[in-house]
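A single structure is presented below for examination.
A protein chain is absent from this complex, but the other protein chains hold their places.
Now for chain A:
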Amino acid sequence: MQPTPPPTQTPAYAPVSPAPDQPPLDQATVLAALRARVARLEGLGRARHGMDPVPVAEGIPLPGGGLARAAMHEVAAASPGAAAAFCAVLLARSGGTVLWIASGGSGKGGGEDLQAWPPGLARCGLSPANLVLVRAERWADALWAMEEALRCPAVTGALLAAEDAARLDLTATRRLQLAAETGGALGLLLRPDVPNPDPSAAATHWRVGPLPSGGGGHGLEDPRWQLELLRARGGRPGGPWAVTWRAASGALDLDEAEASAMEAPIREAPIRETSVVRTPAAEMRRARRGR
């Protein structure tokens, strides 16, 4: 009769310390291991789905090195064209079937009745072979479609274009975030830029606007955009960065003379003190206290 071996699985709370016979870990390795564990606890899904994050641009510091898959990311559009192009570039980099879900758009509410135009999207790298266009008249249908798309393992990216930013509340984004964690797709919310947006559960918040392109000639050079990372879960907000999008190579290049010498910001950014960052958790706490 042999004695049963002791259980070998390590408890979840095992400290990240080197075994006595291994060389001591340096600080960077410990930090990376801790970050990975925090990400796992937060359920960002990076570890589970094991796919590389979607790169944005060389030089923009992001947790994990890019936009996490299996998570929602919110893009506030300071100008419709630049923000949509930014989203299209990211979706194209996700590398598979992509759903572009437009809500409303009947033009009844006084909106412009915009339509994502496949030839333009193809210039951003989104080929028609990978693109599925969905159109929902009602907002509830659009949210449902987005959730279904994110849950599907065959979809690598999904975008929900919201005409009205006010309807993207915490509940909706939280649901979408959970759906994205199930399916593993890159979820993007494209919404108009409003001064005080509702709190949202998205992993990162961006604001994208245009910048005047350089060059003295009469022709239009490659477009330049201003990217601002307003909030990032597990990271630090940053920017604004000026990037140039090279349509020919499909790359986003960070400008050399960086943010310090930003000449003409496109619109007055709302003043936000870092102490009153509206996180979902803080918002919920506030709401509970109010009740």
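Simple rule for what comes next: contacts are C-beta pairs under 8 Å (C-beta built on N, C-alpha and C of every residue); 3 or more make two chains touch, one makes a residue touch a chain; residues count from 1.
Keep this in mind: contacts and distances are computed from a predicted model.
Student: Any idea which of "Peptide/nickel transport system permease protein", "DNA polymerase Y family protein", "Cbb3-type cytochrome c oxidase subunit" or "Tetratricopeptide repeat-containing protein" UniProt assigns to the chain that's been left out?
Tutor: This omitted chain is identified in its UniProt record as "DNA polymerase Y family protein".
Student: Looking at A:Ala39, A:Leu90 or A:Ala136, which makes contact with the chain not pictured?
Tutor: Checking each option in A:Ala39, A:Leu90 or A:Ala136, the one touching the absent chain turns out to be A:Ala136.
Student: Can you work out which residue in A:Ala92, A:Val155 or A:Leu230 touches the chain that's missing from view?
Tutor: A:Val155
Student: Which residue from A:Thr29, A:Thr171 or A:Ser213 sits in contact with the chain not drawn here?
Tutor: Only one of A:Thr29, A:Thr171 or A:Ser213 touches the chain omitted from view, namely A:Ser213.
Student: Given the full complex, what residues of chain A touch the hidden partner chain?
Tutor: Touching the chain left out of view, chain A contributes residues 79-82, 84-85, 88, 97, 107, 112-124, 127-129, 131-136, 141, 144-145, 148-149, 152-155, 209-213, 217-220, 223-225, 245, 247, 264, 266-267.
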